[in-house]
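All protein chains of the complex are present and in place, except for one that has been dropped.
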């Protein structure tokens, strides 16, 4: 766990690599085939997303490259395919492989962005609620309860629909990515706040916090310098699950038509756009991005499971 | 060493003012008694058991009643600590000795009473107002496995208090100070880059002591500092604490349940039972002639190495819970000498011939 130590670099930097090399984290990773495979797949997918402009045969955002006549071509192993389009094309004639690569990019950006947003809000609220207790705690946690009693999608649909109605579809399309990050981020912060609050309550009772108070440190420094670093393990674990959830939420929103516009498709909007053609036999437009989405969410969840097992002190200290 | 004025073992909220005037009176009467470094008057602390407002509401006989339950951790404690002494507070778990320590350090706010440090009241100050006192009073905790932040290196742990209290010091000065306190507690100063978990329990407790010494305090509250350690390590840490006292002229408030340690370490002992002080005396006096029946029972229960199987005084029943305090003397339910007066009237601390003070009607009446 030394990898996560957010300490000021000091004389121990040289030994930090050694610490990591000897850590239980690395040891258990070396022995867990599923974790290794998941990480490999995940890295490949992230690399593909990042390198999409160089990897993709065409740019699906560039209308000039799209050939409407080449629409609904099947992937290469099906009769009637065009070797130029390996995974076939969608209804607008975009190369499906390129669109998936760009879509993966959008999905990952929204997933990570939303989680960063949730984490910032949730960690701050959780720290405040747990450390200060009393009325602040009661207020923030009731707020979280209320927030959680609406489903994420419901909040997102209302906010998204309102935005679309007020500012119009064009503005919505232009700001779709930050807006989705905001919506999903706002909808899910209670998950973080609750987890952080629980571990702050556990840490707050420990004597090193008393020692810091006796020293005369201010509450803010105690919260961020002393307590927060000790609650990072559960934050990491929950983050993996939340990234997967955020990606799925985005896909669901896009599927409902409140997510990414079809001109800059995410995996979700790709699935949606293909859904209309599934009756006419063009199953690949929906199925292939669907598979990519499933694999992405699966490997993130598998990694999360592994991380939870490793970071659970009960399992490895016992 | 004579203590100033412990006439009123305050029992209720109103007594704190009375107690302080009483202390001034007798302080004038005993001129040679110097002003105590720390003085605690009528200290009380109640913890609520009932949760927030909604949880306190109960239906009783068809009516909605607000019900609050409290744990009475300390009920009217008066103590003085003189400069240079090591005052040991002993008692069994739940007697409030740790609460006294934590209240003195401002970790919890008292429900009533006052605490004066060097003449100045400190119990009603905010974190910021307390800062100058933090430099003069420090604390050592019980559990060395929990009292060091697991995510900080020893160097960082020790630098933090120095930087906070000496913001004008240069990094080199801070480093020198850290090296000095590490040497003082017997930890090689080139181990600063390591984390707490790389050390053994005894070494961690040394580091915790180093952290307390880093700001050159004059008063240290030690809350069971050795009870989590092994016998051979306990001796090392006790020696270290005694050395530090001699070299730095420290005053200790030492909380423990181990009477053998008290006999060795303390200059004066306060015995607590159920949130009250039942006896205060110089160590030698207390061990030679314990007066309070509870002190007697406590002393007879120490397992000794001697041959004969000692007849320890068997107390009836067990320590009552501090939620519903017994009336009168808190010890009367288990005391072999209790009578009607003990059940009704709270005994005050009275001076004994041997130079101590005891809160017991039996002793006062000459029955015990």
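When the chains are written out, they are named A and B in that same order, and each has its own residue count from 1.
Please note the rule applied: a contact is a pair of C-beta atoms (placed from the backbone, for glycine too) under 8 Å apart; a residue touches a chain by one contact, two chains touch by 3 or more.
Definition applied: contacts and distances are computed from a predicted model.
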Task: Given the choices "Iron uptake protein A1", "Aspartyl/glutamyl-tRNA(Asn/Gln) amidotransferase subunit B", "Lactate utilization protein C" or "ABC-type dipeptide transporter", state the protein name listed in UniProt for the chain not shown.
output: "ABC-type dipeptide transporter"
Option touching the unshown chain, where B:121, B:248, B:264 or B:367 are the choices: B:264
Field: Per the touch definition above, residue among B:34, B:49, B:65 or B:302 touching the missing chain
entry: B:302
Task: Write the list of chain B residues that the hidden chain touches.
output: 92-93, 200-203, 230-236, 238-239, 242, 257-261, 263-265, 283-284, 297-298, 300-307, 309-310, 312, 314-315, 317-319
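Here is the rule we go by: only the chains that are shown with their structure count from here on.
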Whole-Å separation of chain centres (CA-atom averages), chain A against chain B: 51
Message: Taking the touch rule as given, give the residues of chain B at its contact with chain A in the complex, in rising order.
response: 52, 102, 105-107, 127, 130-131, 134-135, 138-139, 141-143, 146-153, 155-156, 160-161, 164-165, 192-194, 208, 211, 215
- prompt: Which residues of chain A touch chain B in the complex?
  reply: 5-8, 10-12, 15, 138, 206-208, 210-219, 226, 229-230
